[in-house]
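A single protein chain has been omitted from the complex, and every remaining protein chain is retained in its original position.
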Amino acid sequence: MLRTETYTVNFGPQHPATHGVFRVMLNLDGERIVKAEPVCGYLHRGVEKLAENRTYQQVIPYTDRLDYLAAGLQNQGYVETIEKLMEIEVPDRAEYLRIITAELSRIASHVLFVGVYALDIGAFTGFLLCFRERERILDLMEELTGSRMTYSYARIGGVAADAPEGWLDRVEKVVNDLPYYFDIYDDLISGNEIFQARTKYVGYLSAESAVDYSLSGPTLRGSGIDYDLRKAKPYSIYDRFNFEVPLGENGDCFDRYFCRILEMRQSVYILQQAIEQIRETDGPIMAKVPKVLKPPKGEAYHEIESSKGILGYYVVSDGSNKPYRVHVRRPSFVNLGFLDEMCRGGLVADLVAILGSIDIVLGEVDC
Amino acid sequence: MDNKLDSVIKELQEKFSEIKVSEQQVVTVPVEQLTSFMQMLKDEYYMDFLTNVTAVDYPSDKNQNGEEDDEEDKGTMEVIYNVNSITEGYTLMVKTSVARQNPKLPSMFSVWGGAHFQEREVFDLLGIIFTDHPDLKRILLDDSFKGYPLRKDFQWVGGRK
Amino acid sequence: MLETIFIDIANWIRNLLGSAGVPALWNDTVMMLVKLTAIIVFILINALWLVYMERKVAGYMQARIGPNRVGPKGLLQTTADIGKLISKEIIIPKNVDKILFLLAPVLIFVPPLTIFSVIPFGKNMMAIDLNIGLFFVFAIASLSTLIFWIGGWSSYNKYSLLGSMRVISQMVSYELPMMLALLGVIMIVGSLNLSEIILAQESAWFIISQPIAFLIFFIAAVAECNRVPFDLMEGESEIIAGPYTEYSGMGFAMFFLAEYANIMIASAMTTVLFLGGWLAPFGLTFIPSWLWFFVKMYVVIFVFMWLRWTYPRVRIDQLLGFGWKVLVPLSLANIFVTGIGMYIYRALGW
Partner (left out) sequence: MDLKNNEPAPSELNRLVHLAPLEKVLNIARAHSLWPMQFGLACCAIEALMGTNGPRYDLSRFGYEVMRTSPRQADVMVVAGTITYKAAPFILRLWEQMSEPKWCIAVGSCAISGGPFVDSYYVVPGAKELIPVDVYVPGCPPRPDAVIDGFLRLKNKVLNPKVVEG
């Protein structure tokens, strides 16, 4: 008698489509997914515990290594939390420099996402072409911060260093070039018939479940929910810029992907405005902050819009020079929570498309 | 925006007499009323987005608010929920504390699906048990790991030589 | 002189043997062996060179340079790779079906070698002139499906199994439109002999008179070779390396080279059937016919690579749907239209 049965496949931890050490335990019926259980923690480094034994400034480099693709945003999130805790006013110029690094990080992260997503779908050339643009952004960041990926640029009360001479001009040049590259992505990747066939109507995520499961970032906005903290609750100086929040319509993989492409274009607008405004802003880049930071007893929770979603830092101070507790609300981690439901009924190839469209970074997932 | 939140908190205070509100508008809810309180937040105040769930360990000698412990020499653990409202735009921090010896509280999974992973993480790192959670098991650490690293009394040996 | 250089060499060897008093039967056998050896060497060298070409093409398409350190312009890169692969340990995992596991990489080269013996590389340049050449080619080409499947099945690995099942479904559903598309050509020529098919294109290549057939054939050929956008078999981001996941060292190298041998066959067949084989276009007959054949073949191979480095991968259900719902009806329609066309053609008495 003919009989079929499901079987389990370990998708990962070493697998090209998991973007690092991440495992999905797949229960398959032929190629159909019956159940997809994410297993993370292969990169759990105990950052939250380590932070308890470091001074407030020493935590900054650890935040870089959470989301190593957009370290500028991580730095910003952490230092703003401490500033909220200590009620420090940050000088304008520092705010602008932070915004510029943050938006550059966002573009660098999204560019990498586009490339890696293309690779997941099977287009290798898109993957490598994206590195060409990324290198240009990394060059700028290296000039400013001395590091290509882990910047540690933001400081509590300001930024580490002022922009070198001519740096802003170079940023402007790169920023003005970027839309041309995005057009190339649209031609090569987004406009491709096969790419669309692979991603459209795949991994449907309804607006209700996206909100219910606390998904955030482009994953949420791809389902049509207008919730971008830069607009909804402007932190830092985002209220000074004009930009739009791109939204998806169908809540499928393609929308999530395309949201990021559009978001990069908006980041370019923000950068152009920021560069224009920073030219008129002079002044210090650091607020008056004591050498030994001892925030008052208390707690602060602050969230920013990172490239992956809502990045929150919760810091408790006990009055000493080390944080009593640091918790990071990592968007990648929370976004994974809905993976199972999104995958069910799809094919193995769909899992790759869905996982890619969530855009996880394992350093952030596992903390 | 803040005014709206003020009025919400006032209304809440009227409905739930046991809750405490601090200066930073942090609401402390007793464990017993947590589920009904949260359900009300979601249903009546459109707090549809649970951003963050975390917990802090306060052994007896450390108590953040300087309050006295009810139990002798036990300490507490605080569980913190950050709830946002996408439609109304306000955000609220809700706290509850459980005894350190027997950290148990109801899961918020029935209210917000987003609690699923985050509560698992809290369980994993702090050992707080969320009753009624559909799949409460370790998420980051492996199953054979002993202890809960984010508790203050966690002892470990680093790799530094 | 250049035109007949290979035929001259063959005749020279034959005469040499004849004058040495070797009986005719032995003479033929030796000649056959010489020809087959020539084909094996030809395939291996070409496959090696194709790997290099692919990496170079990929490099230039991706704004890179590609291998350029080993040998002049990196030409010896793939030789080094093969040298390394030969010396690598061959792992036989526990639980595999040992005989089949070891047999698959050996057998994988049989179909390409066999097929090349009937392909006319130039005027009168073919190892065996078979009057059912086309039929023979496809009969043998289907065999490689089985060998991929043997490799995947015997590996005792779920990814291999998934990959090999994909191979089967893919090959079965694309062989059908491929054959049906070719019926149009066969109807016009009225023969399965590859030489005659080439000669029938004297006035116009079949790519002009049978464009639909060409498209279907080419798409199906890409799928049969497991190339992007139909590289589901080894779709790296999904099922690691498909049937070859467990193969190491030379076993893997054989699969790797066989892939390129298959591309050569697909391109050679495209050339023979639709691009006029060794016929020289525009009367440029001073260039030897076999050179024309290679030029055309390499153009087709380049298109293969171009596709690979541009397109993403399709999904298995889309792949099968496309094969059965689009290509098969289209190829049937093509036969119908060709038949009507030929009827009108004859009725007009041209």
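Which chain is which? They are A, B and C, in the order written, and residues in each are numbered from 1.
Basically, a contact is a pair of C-beta atoms (placed from the backbone, for glycine too) under 8 Å apart; a residue touches a chain by one contact, two chains touch by 3 or more.
Fair warning: this is a prediction, and the values are worked out from it, not measured in the lab.
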**Request:** Considering the entire complex, write down the shown chains that touch the omitted one.
**Result:** A, B, C
**Complete:** Contact with the hidden chain, among A:14, A:176 or A:206, goes to A:14
**Request:** Taking the full complex into account, find the residue in A:93, A:106, A:134 or A:260 that is in contact with the omitted chain.
**Result:** A:134
**Message:** For the chain left out of this view, which of A:100, A:141, A:156 or A:362 touches it?
**Reply:** A:362
**Message:** What does the interface between subunit B and the hidden chain look like in terms of residue numbers?
**Reply:** 141-142, 145, 149, 154, 156-161
**Request:** Tell me where the left-out chain touches subunit C, residue by residue.
**Result:** 55, 59, 62-70, 74, 77, 79-91, 236, 240-241, 244-249, 252
**Prompt:** Tell me, which residues in subunit A touch the chain that this view leaves out?
**Reply:** 13-16, 19-21, 41-47, 49-50, 53, 61-62, 65, 68-69, 112, 128-129, 131-132, 134-135, 148-150, 362-363, 366
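Just so we're on the same page, only the chains that are shown with their structure count from here on.
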**Request:** List the centre-to-centre spacing of subunit B and subunit C in whole Å, with centres computed as mean CA coordinates.
**Result:** 64
**Request:** Could you please state the distance in Å, as a whole number, between where the Cα atoms of subunit A are centred and where those of subunit C are centred?
**Result:** 45
**Message:** For subunit A versus subunit B, what separation do you get between their C-alpha means, in angstrom?
**Reply:** 25
**Asked** Multi-chain contacts in subunit B: which residues touch at least two other chains?
**Response** none
**Asked** Using the touch rule from the top of the page, what residues of subunit A touch 2 or more other chains?
**Response** none
**Prompt:** Can you list the subunit A residues touching subunit B in their complex?
**Reply:** 40-41, 44, 46, 48-49, 209, 211-216, 225, 227, 232-233, 297-299, 301, 303, 310, 312, 314, 316, 318, 324-325, 327, 329, 333-334, 336-338, 366-367
**Prompt:** Hey, which residues of subunit C end up touching subunit A in the complex?
**Reply:** 58, 61-64, 158-159, 162, 228-229, 231-232, 235-240, 309-318
**Complete:** Within their complex, subunit B touches subunit A through residues 24, 26, 48-52, 54, 56-57, 62, 64, 80, 82, 86, 89, 91, 93, 112-118, 121, 125, 138-142, 149-150, 154
